[in-house]
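Before we start, here is the structure in question, set down as structure tokens.
Every protein chain except one is present and positioned as in the full complex.
Lettered A, B and C in written order, each chain numbered from 1.
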Amino acid sequence: MQNSTLKPARKERLADTVYGQILDEITAGRFTSGDKLPSEAELSHSFAVSRPVVREALLRLTTDGLIQSRRGIGTFVSTRPSSRLTELAKTSELSSYLRSFEPRIVLEVEAARLAAQRRTRADLDRAHAAIEALRVAIASGQRGQEQDIEFHDAVARAAGNEYFCDLLNDLRQPVTETMNIGLELARERSPGRRLRIIEEHTRILDAIAAEDSDAAASYMKYHLMQARAAVLDARHLENSQALDIAPRARG
Amino acid sequence: MQNSTLKPARKERLADTVYGQILDEITAGRFTSGDKLPSEAELSHSFAVSRPVVREALLRLTTDGLIQSRRGIGTFVSTRPSSRLTELAKTSELSSYLRSFEPRIVLEVEAARLAAQRRTRADLDRAHAAIEALRVAIASGQRGQEQDIEFHDAVARAAGNEYFCDLLNDLRQPVTETMNIGLELARERSPGRRLRIIEEHTRILDAIAAEDSDAAASYMKYHLMQARAAVLDARHLENSQALDIAPRARG
Amino acid sequence: MQNSTLKPARKERLADTVYGQILDEITAGRFTSGDKLPSEAELSHSFAVSRPVVREALLRLTTDGLIQSRRGIGTFVSTRPSSRLTELAKTSELSSYLRSFEPRIVLEVEAARLAAQRRTRADLDRAHAAIEALRVAIASGQRGQEQDIEFHDAVARAAGNEYFCDLLNDLRQPVTETMNIGLELARERSPGRRLRIIEEHTRILDAIAAEDSDAAASYMKYHLMQARAAVLDARHLENSQALDIAPRARG
Partner (left out) sequence: MQNSTLKPARKERLADTVYGQILDEITAGRFTSGDKLPSEAELSHSFAVSRPVVREALLRLTTDGLIQSRRGIGTFVSTRPSSRLTELAKTSELSSYLRSFEPRIVLEVEAARLAAQRRTRADLDRAHAAIEALRVAIASGQRGQEQDIEFHDAVARAAGNEYFCDLLNDLRQPVTETMNIGLELARERSPGRRLRIIEEHTRILDAIAAEDSDAAASYMKYHLMQARAAVLDARHLENSQALDIAPRARG
């Protein structure tokens, strides 16, 4: 495989652009939650791209929880992300950044599983120090992305297989971008989400320390799924009505 | 289920008893967090059982996060469960109840995965009604275990395969016992844990509604791992120091 | 959950019947490989059942690899099972039998994973004896289903958790039915498939003996997927053109 494969195919890049354009409409409130989106044919016409490109963009928006299709009825907006999102990232690049979670999740989950079997005392100390530094950073109002990355590096290193470190290093750029967005949105919001970030990391480390592979893998998976959801605020319930103790009506 | 197979072998039952005896010592504070346990030989002598029985009991206490062994040094108590635990259940039966989580987790995780692919509108409504009823029950100071069971039944039914319902039905007794303990301990504590219970159920249902199999499976797994941990309060961080925003020293 | 839940709902039972009727047509050669099936509306009319029932039956036939739908074109027969199948089982019950693989696979895969961690010498001996007995049975022209069941019981027992044995016992009837069909079809065919059955069991046991949880789980999963496929001879490549060393055209 040559360098050429490092770039996504043209269709994929066009779909990223269309994804960004629809996301802009949603973020700006021109398509709002519950709204029916225009048909594939209409979107293909408006954005001047082929229907397979539109279909690909819609598929990704669905995967990311921003829209939902109901068979035979149409496609609807399900979430409106923070308006800050468009300031924190180019919407045309978000789709690509989010796609990096697919390989990242399987790599980090496996690294956590192996770390629970192979970690040394030094590995645990390093990961623990990273969490403490993250706690301090967050408490003092910083994003803490360096400390967050340091924790994930410590886990990868504890897996005792240098390939995990190398491969995650190759994903460094999209990982850093999504981490910045997620941590920044958390920083600006309720202390609840910030506490959760510390808690999720601690739980992973505790499972690794207890040599519980299955728990380490599950908690890492949960953490990364939350991290992905946090970027778009989609299907991310921490401050949703789910937390009201009072009964609520379902939309 | 034939009766003959319902009883664990003699060694297993003895190990359950020894498990309960050690747990009693921990809960009563005679062995406390950080304490080194007596050796296998000493425990075998005190409890008048063979060493394989002691080893089996220690293995389960380790799996349940109550003790931790450090190679070449010894075995240490890692958590002290609520003293209420011994009032809520016979400690000699707790090991068996907790063991039911092993098959329960794989069955319910698969049911959630399939439910995301096959659920009907009626399935979603039933599960949603169960969560709302659980919210009301918890808000009015009840345990809510009927509503909790109703939710899990609704997910199993949404899997579109009657075997899941039948098999979970066969696990009804230990599931009810552990649910009672976990919900009762949550009821007596901070509202935080109670809110989490609602949130965890909502997240599973949202993933099923969104037809996201992988998320539904992961969130169900996370929920059941938390439920298991809640019974013993072990490795259960919700109200641990992990949530202090201030730096802490690690033991 | 009451006894009533032990029976599938009426829609499910009707779907099983329609599944059996379509399967009869395929087995009898009235619908053959590559043929387009009548539309949902036509099938609903012919079998005098509602369209959701037809849809459910088609969904299961697809899951079982007997038919395949191509978006916007129609549904096509993909495999013709052995004509012996209709002699070995009532086609109206096959769908239910096959459905038992869904919980069975997750339970036995988890049992194999735990067995690799907890098996005693006696467990290994019992499982090994079962494989040797299966080898003898097959070599002397018998089906060997008792020996096959004995092996799977031995693995469940080695998991050190009596609930696995109990739950698999509850699945005994559909497991025995599908095992009989699969082993009988293997018995009547090339020695290749019979050798594979021995090999698949041996591989699982070797992984359990080597305390390799991940391999034990993967090999059990592979074995049960092959067992399910063997019942219908669908997507079951052992004697397909895939084994011709010469290039072939794809249909």
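Observations on the structure shown:
Note that in this section a contact is a pair of C-beta atoms (placed from the backbone, for glycine too) under 8 Å apart; a residue touches a chain by one contact, two chains touch by 3 or more.
Just so it is clear, the model here is predicted, and its values are computed rather than measured.
Hidden chain, full complex: it touches shown chains A, C. Although one chain is not drawn, the whole complex shows that of A:D24, A:E40 or A:E110 it is A:E110 that touches it. Listed residues C:A28, C:A122 or C:V136: the one in touch with the omitted chain is C:V136. Taking the whole complex into account, chain C touches the unshown chain at residues 65, 68, 78, 128, 132, 135-136, 138-139, 191, 194-195, 198-199, 202-203, 206-207, 210, 212, 215, 218-219, 221-222, 225, 235, 237-238, 240, 242-243, 245-248, 250. In the full complex, chain A touches the hidden chain at residues 1, 5-9, 12, 56, 59, 99-100, 102-103, 106-107, 109-110, 114, 118, 159-167, 169-171, 174.
Methods note: only the chains that are shown with their structure count from here on.
Judged by the touch criterion defined above, the protein chains link up one after another in an open path, with no loop closing it. With centres taken as mean Cα positions, chain C sits 32 Å from chain B.
Computed centre separation for the pair chain A/chain C is 38 angstrom, with centres defined by C-alpha atoms.
Within chain C, no positions touching two or more other chains are listed.
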